[in-house]
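Reviewing the structure listed below.
Only one protein chain is missing from this complex, and each of the others stays in its spot.
Let's turn to subunit A:
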Amino acid sequence: MSINNFLIAVIAVIVSPLLGGLLTGIDRKITARMQNRQGPPILQPFYDFFKLIGKQDIAVNQTQMVYVLGHLLFAIGALVMLVLQQDLLMIMFILAFSGISLIMGASSIRSPYSKIGAQREIMSMMAYEPVLLLMVVGVYKATGSFMISGIFEHEKPLLYSLPLVFLSFLFILTIKLRKSPFDFATSHHGHQELIKGLTIEFSGTQLALIELTDWIDLVLFMGLISLFFAQPIWVGILIALVCYFIEILIDNISARMTWQWMVKTTWVAGIGVALVNIVWMYLIP
């Protein structure tokens, strides 16, 4: 752990929320243009964030803030591990901790909307976690290491050996970013199903921190996409942006599905496709 690594980590922690907020703002602008509206300014997510910081703090119970901080800090931990090119498997576990913190926070409150939102979030975690783990298995099989630095040392982009895993990763990205067919736990759009579901009982600073975590998650997942195209990394970043645009498009052209449909399709199609890729790698080395 040299001073250089420390600096990289600090820069990542500062820059990634800015980047994530900007991407979210562009998302809102593009969404508005797709709906033939003017749309908010690109910096709108930052305005929302600072406004929420200035609101009165109303906590329903004393533990709520701890879970929100857990949600944020685990996400930051995963991000730091990503930029320092650490263990990919460990990043997935830490990300799961981050997700679970929010679920615990939502279910610690006796509000039916919050509870139902938490249960639906558990369902979506059940759907996307196996695919993330299969992705890590695929990366191990391709590069012989769980370390992200191993991916960069690998001579070919990962996509050549893991095309189907990448497809199913894109599929679960919609769940993780809470985009339209799968935004039943909570939604980025106002006044939706379950009102705000998972985040209904969080207000003021707590909601601001949850938004911040969403931005960090967004950058993290863009980073994971670019790993598939790593070497050179700018191709990866470009592809990640294209994938994000596709997600926005899907968000706008599709209606919300039920969680049963999501679990079924992710487990059959998502896991199935990823498994086919991995089995194929074992059969044809």
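As a convention for this text, a residue touches a chain if its C-beta (ideal position, glycine included) is under 8 Å from a C-beta of that chain, and two chains touch if they have at least 3 such contacts; residues count from 1.
Note that in this section contacts and distances are computed from a predicted model.
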- Query: Can you tell which of "Copper-binding protein MbnP-like domain-containing protein", "Cytochrome c peroxidase", "Ech hydrogenase subunit C" or "Pyruvate synthase subunit PorA" UniProt lists for the chain that's not drawn?
  - Reply: "Ech hydrogenase subunit C"
- Note on the structure: Touching the hidden chain, out of A:44, A:119, A:145 or A:231, is A:44
- Which of A:11, A:58 or A:269 sits in contact with the chain that's absent? A:58
- Item | In subunit A, positions touching the absent partner | 28, 32, 35-41, 44, 46-51, 53-58, 190-192, 195-196, 200-204, 207
